[in-house]
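With one protein chain held back, the other chains of the complex are shown just where they sit.
Let's look at chain A:
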Amino acid sequence: MNFSKLTKLALATTAFMGLAMPDMAFAGAKGSKVILLTVTEECEYCALHQRAFKEVASAAGVDVDVKITNYDAAEQASQVDQAIAQNPAAIVLWPADASAIVPSLRKIKQAGIPLVITNSKPDDKYADYWSVFTGPSDLGNGQSAGEAMIKGFAEKKFGTEGKIVIVEGVPGTPPQIARSKGLEDVLGEKAKGIVVAGKQNGNWDQTKATDAAAALFTQVGPDVKGVYAQADNMMSGVIVAAKRAGIDPASLVLVGSNCSIEGVNQIKDGTQYATVLQSPIDDGKYAANAVVDLLDGKKVEKEIYLPHEIITKANVSDCDAAIGR
(Lines give C-alpha, C1' and ligand atoms only; values in the text may rest on other atoms or scores of the structure.)
Protein backbone atom coordinates (compact mmCIF):
# COMPACT_ATOMS: atom_id res chain seq x y z
CA MET A 1 0.00 0.00 0.00
CA ASN A 2 1.56 3.33 -1.01
CA PHE A 3 1.55 6.50 1.03
CA SER A 4 -1.29 8.27 -0.81
CA LYS A 5 -3.56 5.25 -0.51
CA LEU A 6 -2.76 5.06 3.17
CA THR A 7 -3.54 8.74 3.63
CA LYS A 8 -6.83 8.36 1.77
CA LEU A 9 -7.74 5.41 3.91
CA ALA A 10 -6.85 7.31 7.07
CA LEU A 11 -8.90 10.31 5.92
CA ALA A 12 -11.83 8.14 4.98
CA THR A 13 -11.69 6.35 8.34
CA THR A 14 -11.52 9.62 10.22
CA ALA A 15 -14.42 11.02 8.22
CA PHE A 16 -16.44 7.88 8.85
CA MET A 17 -15.63 7.93 12.55
CA GLY A 18 -16.43 11.63 12.65
CA LEU A 19 -19.86 10.90 11.31
CA ALA A 20 -20.41 7.67 13.11
CA MET A 21 -18.97 8.33 16.55
CA PRO A 22 -21.41 10.96 17.80
CA ASP A 23 -24.17 8.88 16.33
CA MET A 24 -23.03 5.83 18.28
CA ALA A 25 -22.38 7.62 21.53
CA PHE A 26 -25.76 9.36 21.49
CA ALA A 27 -27.76 6.75 19.65
CA GLY A 28 -30.83 8.10 21.40
CA ALA A 29 -33.75 6.12 22.69
CA LYS A 30 -36.09 7.26 19.91
CA GLY A 31 -36.26 4.61 17.21
CA SER A 32 -33.90 2.21 19.04
CA LYS A 33 -34.73 -1.42 19.43
CA VAL A 34 -34.75 -2.80 22.98
CA ILE A 35 -35.38 -6.42 23.92
CA LEU A 36 -37.18 -7.12 27.20
CA LEU A 37 -36.62 -10.65 28.50
CA THR A 38 -39.15 -11.31 31.20
CA VAL A 39 -40.52 -14.19 33.22
CA THR A 40 -44.17 -15.11 32.78
CA GLU A 41 -47.51 -14.00 31.45
CA GLU A 42 -49.39 -15.62 34.28
CA CYS A 43 -48.51 -13.64 37.41
CA GLU A 44 -50.33 -10.37 37.99
CA TYR A 45 -47.21 -8.57 39.20
CA CYS A 46 -45.26 -9.66 36.10
CA ALA A 47 -48.04 -8.64 33.71
CA LEU A 48 -48.34 -5.17 35.29
CA HIS A 49 -44.56 -4.79 35.20
CA GLN A 50 -44.48 -5.66 31.51
CA ARG A 51 -47.36 -3.34 30.64
CA ALA A 52 -45.84 -0.39 32.50
CA PHE A 53 -42.46 -1.02 30.90
CA LYS A 54 -43.94 -1.06 27.40
CA GLU A 55 -45.99 2.08 28.01
CA VAL A 56 -43.06 4.17 29.20
CA ALA A 57 -40.61 2.81 26.62
CA SER A 58 -43.05 3.25 23.73
CA ALA A 59 -43.81 6.80 24.83
CA ALA A 60 -40.08 7.51 24.49
CA GLY A 61 -40.14 6.12 20.96
CA VAL A 62 -38.38 2.85 21.81
CA ASP A 63 -39.22 -0.19 19.73
CA VAL A 64 -39.77 -2.96 22.32
CA ASP A 65 -39.47 -6.65 21.53
CA VAL A 66 -40.56 -8.95 24.39
CA LYS A 67 -39.43 -12.52 25.05
CA ILE A 68 -41.13 -14.42 27.85
CA THR A 69 -40.22 -17.61 29.65
CA ASN A 70 -42.13 -19.35 32.40
CA TYR A 71 -39.32 -19.14 34.99
CA ASP A 72 -37.29 -21.61 32.92
CA ALA A 73 -33.60 -20.76 33.31
CA ALA A 74 -32.49 -22.95 30.39
CA GLU A 75 -35.05 -21.39 28.06
CA GLN A 76 -34.05 -17.92 29.17
CA ALA A 77 -30.40 -18.71 28.42
CA SER A 78 -31.30 -19.57 24.83
CA GLN A 79 -33.49 -16.45 24.61
CA VAL A 80 -30.43 -14.44 25.61
CA ASP A 81 -28.46 -16.08 22.79
CA GLN A 82 -31.23 -15.17 20.40
CA ALA A 83 -31.50 -11.62 21.73
CA ILE A 84 -27.77 -11.09 21.20
CA ALA A 85 -28.17 -12.37 17.63
CA GLN A 86 -30.75 -9.62 17.01
CA ASN A 87 -28.18 -7.01 18.03
CA PRO A 88 -30.52 -4.63 19.89
CA ALA A 89 -29.51 -1.20 21.23
CA ALA A 90 -30.01 -2.54 24.77
CA ILE A 91 -31.35 -5.53 26.66
CA VAL A 92 -33.60 -5.35 29.74
CA LEU A 93 -33.64 -8.59 31.66
CA TRP A 94 -35.72 -10.01 34.51
CA PRO A 95 -33.68 -13.07 35.53
CA ALA A 96 -35.73 -16.27 35.75
CA ASP A 97 -33.06 -17.38 38.19
CA ALA A 98 -30.53 -14.96 39.63
CA SER A 99 -27.75 -17.59 39.73
CA ALA A 100 -28.30 -19.40 36.45
CA ILE A 101 -28.38 -16.14 34.50
CA VAL A 102 -24.79 -15.14 35.30
CA PRO A 103 -23.08 -16.93 32.35
CA SER A 104 -25.62 -15.30 30.00
CA LEU A 105 -24.89 -11.87 31.49
CA ARG A 106 -21.26 -12.36 30.58
CA LYS A 107 -22.26 -13.14 26.98
CA ILE A 108 -24.28 -9.90 26.78
CA LYS A 109 -21.32 -7.97 28.18
CA GLN A 110 -18.98 -9.58 25.63
CA ALA A 111 -21.36 -8.63 22.82
CA GLY A 112 -21.10 -5.01 24.03
CA ILE A 113 -24.85 -4.60 24.52
CA PRO A 114 -25.94 -2.28 27.39
CA LEU A 115 -27.92 -4.23 29.98
CA VAL A 116 -30.54 -3.21 32.53
CA ILE A 117 -31.43 -5.87 35.11
CA THR A 118 -34.92 -5.50 36.48
CA ASN A 119 -36.62 -6.89 39.61
CA SER A 120 -34.16 -9.61 40.75
CA LYS A 121 -30.54 -8.70 41.25
CA PRO A 122 -27.89 -11.39 40.82
CA ASP A 123 -24.99 -11.47 43.29
CA ASP A 124 -23.17 -8.12 43.46
CA LYS A 125 -19.84 -9.75 42.65
CA TYR A 126 -21.01 -9.94 39.01
CA ALA A 127 -22.08 -6.28 38.93
CA ASP A 128 -19.60 -5.55 36.12
CA TYR A 129 -21.85 -7.46 33.75
CA TRP A 130 -24.77 -5.00 33.91
CA SER A 131 -25.08 -1.25 33.46
CA VAL A 132 -28.02 -0.62 35.79
CA PHE A 133 -30.17 -2.52 38.24
CA THR A 134 -33.67 -1.27 38.99
CA GLY A 135 -36.15 -2.95 41.27
CA PRO A 136 -37.19 -3.66 44.82
CA SER A 137 -34.81 -3.91 47.73
CA ASP A 138 -35.73 -6.71 50.06
CA LEU A 139 -33.65 -5.13 52.78
CA GLY A 140 -35.58 -1.86 52.31
CA ASN A 141 -38.83 -3.82 52.31
CA GLY A 142 -37.94 -5.40 55.67
CA GLN A 143 -36.81 -2.05 57.09
CA SER A 144 -40.17 -0.49 56.21
CA ALA A 145 -41.86 -3.45 57.89
CA GLY A 146 -39.79 -2.73 61.00
CA GLU A 147 -40.85 0.94 60.96
CA ALA A 148 -44.46 -0.16 60.54
CA MET A 149 -44.16 -2.54 63.50
CA ILE A 150 -42.87 0.27 65.76
CA LYS A 151 -45.64 2.58 64.56
CA GLY A 152 -48.23 -0.13 65.18
CA PHE A 153 -46.95 -0.78 68.70
CA ALA A 154 -47.33 2.93 69.47
CA GLU A 155 -50.82 3.16 67.94
CA LYS A 156 -52.08 0.06 69.74
CA LYS A 157 -50.63 1.44 73.02
CA PHE A 158 -48.19 -1.45 73.51
CA GLY A 159 -45.38 1.03 74.12
CA THR A 160 -41.95 -0.08 72.97
CA GLU A 161 -41.79 -3.54 74.43
CA GLY A 162 -43.19 -6.94 73.55
CA LYS A 163 -42.75 -10.16 71.64
CA ILE A 164 -43.31 -10.55 67.93
CA VAL A 165 -42.95 -13.54 65.58
CA ILE A 166 -42.00 -13.82 61.91
CA VAL A 167 -43.53 -16.04 59.21
CA GLU A 168 -40.85 -16.27 56.54
CA GLY A 169 -40.70 -17.25 52.87
CA VAL A 170 -38.79 -20.19 51.42
CA PRO A 171 -35.63 -20.60 53.51
CA GLY A 172 -32.42 -19.52 51.83
CA THR A 173 -34.07 -17.32 49.23
CA PRO A 174 -32.80 -13.72 49.10
CA PRO A 175 -36.17 -12.10 50.03
CA GLN A 176 -36.52 -14.37 53.08
CA ILE A 177 -33.04 -13.51 54.36
CA ALA A 178 -33.03 -9.80 53.52
CA ARG A 179 -36.57 -8.97 54.67
CA SER A 180 -35.99 -10.48 58.13
CA LYS A 181 -32.63 -8.76 58.37
CA GLY A 182 -34.18 -5.39 57.44
CA LEU A 183 -36.85 -5.74 60.11
CA GLU A 184 -34.42 -6.89 62.79
CA ASP A 185 -31.95 -4.09 61.93
CA VAL A 186 -34.59 -1.41 62.42
CA LEU A 187 -35.92 -2.95 65.65
CA GLY A 188 -32.37 -3.32 66.99
CA GLU A 189 -31.67 0.30 66.25
CA LYS A 190 -34.91 2.01 67.21
CA ALA A 191 -36.89 -0.33 69.48
CA LYS A 192 -34.73 -2.78 71.37
CA GLY A 193 -37.71 -3.74 73.54
CA ILE A 194 -39.56 -5.32 70.63
CA VAL A 195 -38.10 -8.80 70.45
CA VAL A 196 -38.41 -11.47 67.77
CA ALA A 197 -39.47 -14.47 69.84
CA GLY A 198 -39.83 -17.02 67.04
CA LYS A 199 -39.62 -17.66 63.30
CA GLN A 200 -41.17 -20.30 61.06
CA ASN A 201 -41.18 -20.87 57.31
CA GLY A 202 -44.43 -20.26 55.46
CA ASN A 203 -42.79 -20.80 52.06
CA TRP A 204 -44.83 -17.95 50.48
CA ASP A 205 -47.81 -20.29 50.77
CA GLN A 206 -51.00 -19.49 52.66
CA THR A 207 -51.69 -23.02 53.93
CA LYS A 208 -48.10 -23.54 55.02
CA ALA A 209 -48.18 -20.12 56.71
CA THR A 210 -51.31 -21.10 58.65
CA ASP A 211 -49.48 -24.11 60.10
CA ALA A 212 -46.36 -22.04 60.77
CA ALA A 213 -48.33 -19.35 62.62
CA ALA A 214 -50.31 -21.95 64.60
CA ALA A 215 -47.00 -23.44 65.77
CA LEU A 216 -45.71 -19.99 66.72
CA PHE A 217 -48.86 -19.07 68.68
CA THR A 218 -48.55 -22.36 70.61
CA GLN A 219 -44.82 -21.89 71.16
CA VAL A 220 -44.76 -18.24 72.23
CA GLY A 221 -48.23 -18.25 73.74
CA PRO A 222 -50.57 -15.37 74.42
CA ASP A 223 -47.64 -12.93 74.84
CA VAL A 224 -47.41 -12.35 71.08
CA LYS A 225 -48.17 -8.72 70.29
CA GLY A 226 -47.19 -8.59 66.66
CA VAL A 227 -46.58 -10.76 63.60
CA TYR A 228 -44.49 -9.96 60.54
CA ALA A 229 -45.45 -12.09 57.53
CA GLN A 230 -43.10 -11.59 54.61
CA ALA A 231 -46.00 -11.66 52.13
CA ASP A 232 -49.65 -10.65 52.47
CA ASN A 233 -50.98 -14.01 51.32
CA MET A 234 -49.10 -15.62 54.20
CA MET A 235 -50.67 -13.03 56.52
CA SER A 236 -54.08 -14.44 55.53
CA GLY A 237 -52.86 -17.74 56.97
CA VAL A 238 -51.63 -16.00 60.13
CA ILE A 239 -55.10 -14.47 60.62
CA VAL A 240 -56.76 -17.88 60.30
CA ALA A 241 -54.32 -19.37 62.81
CA ALA A 242 -54.87 -16.48 65.27
CA LYS A 243 -58.64 -16.95 65.15
CA ARG A 244 -58.27 -20.71 65.71
CA ALA A 245 -56.00 -19.98 68.70
CA GLY A 246 -58.69 -17.70 70.14
CA ILE A 247 -56.73 -14.51 69.52
CA ASP A 248 -58.44 -11.49 67.95
CA PRO A 249 -56.20 -10.62 64.97
CA ALA A 250 -57.26 -6.96 65.17
CA SER A 251 -55.69 -6.76 68.64
CA LEU A 252 -52.26 -7.64 67.20
CA VAL A 253 -49.87 -5.54 65.13
CA LEU A 254 -49.95 -7.52 61.89
CA VAL A 255 -47.45 -6.32 59.28
CA GLY A 256 -47.42 -7.91 55.85
CA SER A 257 -45.67 -7.18 52.60
CA ASN A 258 -46.24 -6.65 48.84
CA CYS A 259 -49.57 -4.80 48.93
CA SER A 260 -51.34 -7.74 47.38
CA ILE A 261 -55.14 -7.98 47.21
CA GLU A 262 -55.40 -10.10 50.38
CA GLY A 263 -53.41 -7.51 52.31
CA VAL A 264 -55.45 -4.59 51.02
CA ASN A 265 -58.73 -6.28 51.96
CA GLN A 266 -57.42 -7.23 55.40
CA ILE A 267 -56.23 -3.66 56.04
CA LYS A 268 -59.58 -2.26 54.89
CA ASP A 269 -61.53 -4.52 57.27
CA GLY A 270 -59.15 -3.78 60.13
CA THR A 271 -57.66 -7.23 60.77
CA GLN A 272 -54.21 -6.38 59.34
CA TYR A 273 -52.38 -3.29 60.56
CA ALA A 274 -49.98 -2.55 57.71
CA THR A 275 -48.25 -3.79 54.58
CA VAL A 276 -45.23 -2.63 52.62
CA LEU A 277 -45.79 -1.36 49.11
CA GLN A 278 -43.78 -2.77 46.26
CA SER A 279 -45.37 -1.48 43.08
CA PRO A 280 -45.12 -3.63 39.95
CA ILE A 281 -45.99 -0.56 37.90
CA ASP A 282 -43.09 1.42 39.36
CA ASP A 283 -40.90 -1.65 38.92
CA GLY A 284 -41.61 -1.70 35.18
CA LYS A 285 -41.42 2.10 34.83
CA TYR A 286 -38.06 2.32 36.60
CA ALA A 287 -36.57 -0.24 34.20
CA ALA A 288 -37.98 1.60 31.17
CA ASN A 289 -36.74 4.99 32.39
CA ALA A 290 -33.29 3.54 33.06
CA VAL A 291 -32.94 2.07 29.58
CA VAL A 292 -34.25 5.25 27.93
CA ASP A 293 -31.77 7.39 29.89
CA LEU A 294 -28.98 4.96 29.10
CA LEU A 295 -29.70 5.15 25.37
CA ASP A 296 -30.01 8.93 25.50
CA GLY A 297 -26.49 9.03 26.92
CA LYS A 298 -27.55 10.41 30.30
CA LYS A 299 -25.72 9.44 33.45
CA VAL A 300 -27.66 6.70 35.23
CA GLU A 301 -27.13 5.45 38.79
CA LYS A 302 -25.87 1.86 38.97
CA GLU A 303 -28.62 0.83 41.39
CA ILE A 304 -32.10 2.33 41.49
CA TYR A 305 -34.39 0.96 44.18
CA LEU A 306 -38.16 1.24 44.42
CA PRO A 307 -39.53 3.17 47.40
CA HIS A 308 -41.06 0.91 50.04
CA GLU A 309 -43.92 2.96 51.38
CA ILE A 310 -45.70 1.81 54.56
CA ILE A 311 -49.40 1.27 53.88
CA THR A 312 -51.97 1.41 56.69
CA LYS A 313 -55.73 2.04 56.67
CA ALA A 314 -55.05 5.78 56.29
CA ASN A 315 -53.33 5.52 52.90
CA VAL A 316 -54.53 2.17 51.57
CA SER A 317 -55.73 3.91 48.40
CA ASP A 318 -52.03 4.36 47.46
CA CYS A 319 -51.86 0.60 47.25
CA ASP A 320 -54.77 0.40 44.83
CA ALA A 321 -53.24 3.07 42.62
CA ALA A 322 -49.84 1.42 42.63
CA ILE A 323 -51.23 -1.96 41.70
CA GLY A 324 -53.43 -0.38 39.02
CA ARG A 325 -56.67 -1.56 40.58
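Rule of thumb we're sticking to: a residue touches a chain if its C-beta (ideal position, glycine included) is under 8 Å from a C-beta of that chain, and two chains touch if they have at least 3 such contacts; residues count from 1.
FYI, contacts and distances are computed from a predicted model.
The listed options are "ABC transporter permease", "CRISPR-associated protein Cas5", "Anti-sigma factor antagonist" or "DASS family sodium-coupled anion symporter", and the UniProt record of the chain not shown names that protein "ABC transporter permease".
When the whole complex is considered, the residue among A:Asn70, A:Thr160, A:Ser251 or A:Ser317 that touches the unshown chain is A:Asn70. Remark: the omitted chain is touched by one listed residue; of A:Val170, A:Ala197, A:Ala215 or A:Val240 this is A:Val170. Touching the omitted chain from chain A are residues 40-41, 65-75, 77-79, 81-82, 84-86, 97-103, 106, 170-173.
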